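Worksheet: one structure, shown below.
A protein chain is absent from this complex, but the other protein chains hold their places.
Chain nomenclature is as follows: A and B, assigned in order of appearance, with residue numbering initiated at 1 for each chain independently.
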Amino acid sequence: MNAAGWETVIGLETHVQLLTRSKMFCGCSSAFGAPPNTNVCPVCLGLPGALPIVNGRAIRLAVRAALALGCRVHARSIFARKNYFYPDLPKGYQISQYEEPLATEGGLEFTSAERGAVRATIARLHVEEDAGKSLHDRVPRATAVDLNRSGVPLAEIVTGPDFRSPQEARAYLLALKEVLQYAEVSDCDMEKGSLRVDANVSVRRAGETALGTKTEVKNINSFAFVEKALTLERERQISVLESGGTIVQQTMLFDARANTVRPQRTKEESKDYRYFPEPDLPPLEVPETWLGEERTAIPELPAAKRERLATRYGIPAQDAGVLVQTPAVADYFEAVVAAGVEAKPAANWIMGEVLADAKQHDGALRVPPPALAQLIALVKGGTVSTQAGKRVFEVLAERGGEPRAVAESLGLVQVADAGALTSWVDQALASHPSEMDRYRAGETKLLAFFVGQVMKLSKGKADPKLVPEVLKQRLGG
Amino acid sequence: MSVSKDEVLKIAQLAELHVDDAALPVLAQQMSRILDYVAQIATVAGSESAPPFIPGPVSAPFRADEVRPAPLAFGPKDLAPAFRDGFFLVPRLGQFAAGADAAVDDE
Partner (left out) sequence: MSEGALLDRLAQAGPLHALLTPLDEVRSGVAAQATRPPAQGVLAGVPLVVKDNICTLEYTTSCGSRILEGYRSPFDATAIVRLKAAGAVIAGKSNCDEFAMGSSTEHSAYGRTNHPLDPARVPGGSSGGSAALVAARAVPAALGSETGGSVRQPAAFCGVVGIKPTYGRVSRYGLVAFGSSLDQIGVFGDTVTQAGRVLSVISGRDPFDSTCADRDPVVPPERPRDLKDVVIGIPGEYFPADLDRGVRRACERAMERLRALGATLRDVSLPHTKYAIPTYYIIAPAEASSNLARYDGVRYGPRFGDPVDVRALYRNTRGQGFGPEVRRRVLVGTYVLSSGYYEAYYGRAQRMRGLIAQDFDRVFGDGIDLLFTPATPTPAFRAGENMADPVAMYLADIFTVTANLAGLPAMTIPIGRVQGLPIGGQLIAPAFEEARMLGTALALEAVVTGTEEA
């Protein structure tokens, strides 16, 4: 929702780490979490005499990403040096792509709360290497540098100025993450840094067509912060303009703790990267065969899967949206239904219990589909109550087993046996003669009280659906 | 092509290379001389549109995605002028502009 009369324009630049074993230009491991400066070699250390060699799989994954995002993949593209100085940039330049990138002209659909289905334009996707990490607070008055991340393969994905609100920016990013995870190109984990985003933000008066001066917003470390940071910057810009000021083109840093955006601490000298084609690498040629192979490697993507699940299983679009969050969850849903339960209960259980459990266990779907199907059937058939079912689920998740056996061992199987029910009912009635009288005198709402007593006596085992009937019978009337 | 002292200073800053104030005039003069000299190629007929020549293979060869680090007889600890707890150490950033695309304040 914009301040009255203002329109926000946002473009996003996303860096995703490609799912390779080794780095972009050398054979070092690209795994996260190793002790500092242990995944290094002459190449990623920028030692004198070292030279880059292209990781073929990184290019394949980038091609796959480009195809999944509807881009035109260029058979020939050029690596370029982006020259600047920083302690975690060992060569004093980053090998990237500039005038002739791997892919251009793609798009990605996402759902905007305000505008419905929107197609973001993907201006370009190119490959490059990551820099290392600088840690500013580890040693007083010094910066500690770890080059494990130096040389890790990245794809940079740049949109046009397509988003009209911070919410839209976030929605796009979630859609992007889905597609790239589905295509197994990247795990897009903002916490681990395998997905990073910088935003360009400007505002203009509603109805204006020219773009306002934009600022770049950096240091956004989670999806939630995306909305926060962009909202803050938009508000800042509107406030400046409304008080008669002008927007300075600069880099703004989001500070999560202080909940502000502030200009980058130091005075920016003009960023002249002196791009030129990388003389240590001949042109990047993508073999024709890769296009077909990588297209085939792209599974059914989230948007299509959402459609299909909603249509085929007759579940609401919103539910389908939740279920396609990851391919694993979507496959799980289909497996549970295939094991013989109705789609809606399956969807409910998955959106509820299963995903809650998965969240606590690093995404693991711990109860196998057949077991969940059986459990759902038990609840539907009244063998266990819904409450009891949740307890059974917990045990199944923790220790496995067969749902009915687990229910029995926990004593949760509901008793529907007429004799047992009658016995409990009689006991309850016998213990509460005055209430019985009052009921017979017309206080029919006391039925609930008796149901409660029966449940207590049976330690919850009585089937609550059958108890009222038996009570009415025994109360006579 | 005349290069002024100011321009030399700006270029030296881009190249992160300290140049004494006293040395600036001579440097400006030498650079002007060199740039004048090399600029003559702009006069060559056909040089605007001739296809560039870049030697070497036609396309970049690909490496298999295996973890196989290039030989390194000894590591960062033995190379670094300042090293502690596994990290290269540099003095504080101070006035240094964060590298344009450097992730800011990683920790």
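The rule is short, and it goes like this: a contact is a pair of C-beta atoms (placed from the backbone, for glycine too) under 8 Å apart; a residue touches a chain by one contact, two chains touch by 3 or more.
On a predicted model such as this, the values are computed, not experimentally measured, just so you know.
A.B. asks: Which listed residue (A:K91, A:R149 or A:R196) would be found touching the missing chain in the intact complex?
C.D. replies: Of the listed residues, the one touching the omitted chain is A:K91.
A.B. asks: Can you tell me which of A:G46, A:G107 or A:P161 touches the chain that was removed from the display?
C.D. replies: Residue touching the absent chain, from the options given: A:G46.
A.B. asks: For chain B, which residues touch the unseen chain?
C.D. replies: That gives, for chain B, the contact residues 3, 7-8, 11-12, 14-19, 27, 30-31, 33-35, 37-42, 44, 46-57, 60-61, 63, 70-76, 78-82, 88, 90-96.
A.B. asks: Since one chain isn't shown, list which residues of chain A touch it in the complete complex.
C.D. replies: On the chain A side, contact with the omitted chain comes from 42, 45-54, 81, 83, 85, 87, 90-93, 143, 145, 147, 270, 272, 274-276, 279-282.
Heads up, the rule we're going with is that only the chains that are shown with their structure count from here on.
A.B. asks: Approximately how many whole Å separate the CA-defined centres of chain A and chain B?
C.D. replies: 39
A.B. asks: Quick check on the complex: what are the chain A residues that touch chain B?
C.D. replies: Those residues of chain A that touch chain B are 20-22, 26-29, 35-43, 45, 47, 50, 53-59, 76, 79, 82, 84-89, 94, 131, 133-139, 141-147, 193, 196, 218-219, 253, 264-269, 271-274, 277, 279, 281-285.
A.B. asks: Given the complex with chain A, which residues does chain B contribute to the contact?
C.D. replies: 13-14, 16, 54, 56-72, 75-76, 79, 84-93, 95-107
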